[in-house]
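Just one protein chain is left out here, and the rest sit where they should.
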Amino acid sequence: MAEASANSRLEVFSDGVFAIAMTLLIIDVKLPSAASFASTAELWRALQHLAPSVFAFVLSFGIILITWVNHHATLELINRSSASFIYANGFLLLTVVFVPFPTGLLGAFLLTDHAAPAVVLYNATLAAQAIGWILLTSAALNDQLTMDERSASTMRESRRHGYFAFALYSIFSITALWLPIAIAVAATLSWIFWLALGIRWKNRVSDR
Amino acid sequence: MAEASANSRLEVFSDGVFAIAMTLLIIDVKLPSAASFASTAELWRALQHLAPSVFAFVLSFGIILITWVNHHATLELINRSSASFIYANGFLLLTVVFVPFPTGLLGAFLLTDHAAPAVVLYNATLAAQAIGWILLTSAALNDQLTMDERSASTMRESRRHGYFAFALYSIFSITALWLPIAIAVAATLSWIFWLALGIRWKNRVSDR
Amino acid sequence: MAEASANSRLEVFSDGVFAIAMTLLIIDVKLPSAASFASTAELWRALQHLAPSVFAFVLSFGIILITWVNHHATLELINRSSASFIYANGFLLLTVVFVPFPTGLLGAFLLTDHAAPAVVLYNATLAAQAIGWILLTSAALNDQLTMDERSASTMRESRRHGYFAFALYSIFSITALWLPIAIAVAATLSWIFWLALGIRWKNRVSDR
Partner (left out) sequence: MAEASANSRLEVFSDGVFAIAMTLLIIDVKLPSAASFASTAELWRALQHLAPSVFAFVLSFGIILITWVNHHATLELINRSSASFIYANGFLLLTVVFVPFPTGLLGAFLLTDHAAPAVVLYNATLAAQAIGWILLTSAALNDQLTMDERSASTMRESRRHGYFAFALYSIFSITALWLPIAIAVAATLSWIFWLALGIRWKNRVSDR
């Protein structure tokens, strides 16, 4: 029971971090503070220039939401926690909390001539998040926190996805130096894959 | 029990997002950062110019609070969750998290000659929120998450309110291009209706 | 059990709002963003000018913390909720979320010639918070949410404190037009009284 309570606080704390990181994303969607507008048409144009910011906001919100759902499903596979699991979880949360920074860059520079740094950093953050995922699943497997063999097997599958995600976003991050827009599109599409995977996984866990 | 825990994390996470979105609204209520004031009377005048921001803050706080109460009552009708319900909930939260942006615009432009874009976007956000509501209730009904027939019937009623809200705020959003102030008043009044509906609904759920 | 769960979500949601409002206060403690410093001594002087902001931060943090403890003790007296209680709670949270705004003003203007508006608004916010308290306790008493007669008696005492606080901070708010510094000191001292009262109350509830 002490351990149930341990995981419960870990969940509440992690949920809080996910929820706040998602909500803070909206702070970067705003008009330049010193802006003044001579006509309503000019204000509409200024709002249109926010389109990349809104796109970056929706993309990052979606990514953190999908990560939360997967985190949620992962914690249902274990019934204890350990120090290394807690700190691996902390590293994962660090990469989630960092997301608003490359999101702001993406919104500000995606449609400019200087898109490369934003797309490179955005994908590097996703690669770091994949490392967090590998650490988290490895800690769960090494410390034998999973409830049963079936859970351990799902956890190993989740770790394989982590390795794949790390390779994918590392390649994306480097390639974005030359092809930022193409990589931004590819990274966006990749999350449709993770979304489908998350839904399939959630349904499998629920079916038990 | 696994499912009870699933909904419990969904509730904590959603509550966190609602709570943060409501609290972030206050960030846009502030004096221009570069402002300097020659006299106390001048500072009072500057504070009076914040009146539309305070109005927008109170309106959006009230709207998110009412949405939270209704969300709360809706989750009491179900005893399981599903992948599509979780992602429909995520979309609803996206529209809630977006609220601070049109709220800031409303505060900044409501009493200027350029009120139309702010009121259009504000009502478009409410229309998007209605879509989130339709998706959420549809997911609950399609995946048969409701506890009993009585709950399913209340859920269907809630979905009808979602369709009505979508129609209402879509019309408001378009009409605001020509009549921004009148629509701002109408949208404000509409929430007295939702408040009354929420109270009636909450009392009905509590009566069981 | 449905009602136990209702109050549990009300608590989690309220705790979230209190926690975020307290944490957002730190955002206003910062150096002017455009500042540049020729020497370390100049940076020290700029930091000294933040003293009123730090004072306002600590004062408001303390006030919200004490309000949270009292809110906590109040919710322990009831075992059900009602629509009017939930919306009274929402109004109380609105006044809590508003606190960062007058806190920022207090930090910016307390030691200037224009302290009056900041101190007036700060005390007006506390008066509004007292109204929230009166509404909350009245809703609990009118809807008979308290667990037993002893709880109802404590709740009535709490409501009397609400009336007293409303009178006190209303008078403070008006008097601050002429005597802002004296009222700032008096308002700060008043919270030592509320702190003592909160400790006494908490101990009484715990003793049962």
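A, B and C label the chains in the order they appear, each numbered from 1.
To be clear about the criterion, a contact is a pair of C-beta atoms (placed from the backbone, for glycine too) under 8 Å apart; a residue touches a chain by one contact, two chains touch by 3 or more.
Predicted model only: the values in this text are computed from it and were never measured.
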Candidate in contact with the missing chain, chosen from A:His49, A:His114, A:Arg160 or A:Arg200: A:His114
Footprint left on chain C by the chain that the document does not show: 11-12, 15-16, 18-20, 22-27, 29-31, 33, 37, 39-40, 43-44, 47, 57-58, 61-62, 65, 68-69, 72, 76, 195, 198-199, 202-203, 205-206, 208
Residues of chain A (touch criterion as defined above) contacting the omitted chain: 2-3, 5-6, 9, 12-13, 16-17, 20-21, 24, 27, 32-33, 80-84, 86-87, 90, 93-94, 97-98, 100-101, 104-105, 108-109, 113-114, 116-117, 121
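Just so it is clear, only the chains that are shown with their structure count from here on.
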Fitting chain A to chain B on CA atoms, where both chains share a sequence, rotation angle to nearest 5 degrees: 90
Rounded Å distance between chain A and chain C, as computed from the means of their C-alpha atoms: 35
Chain centre separation in whole Å, for chain C relative to chain B (CA means): 25
Junction residues of chain A, two or more chains touched: 16, 20
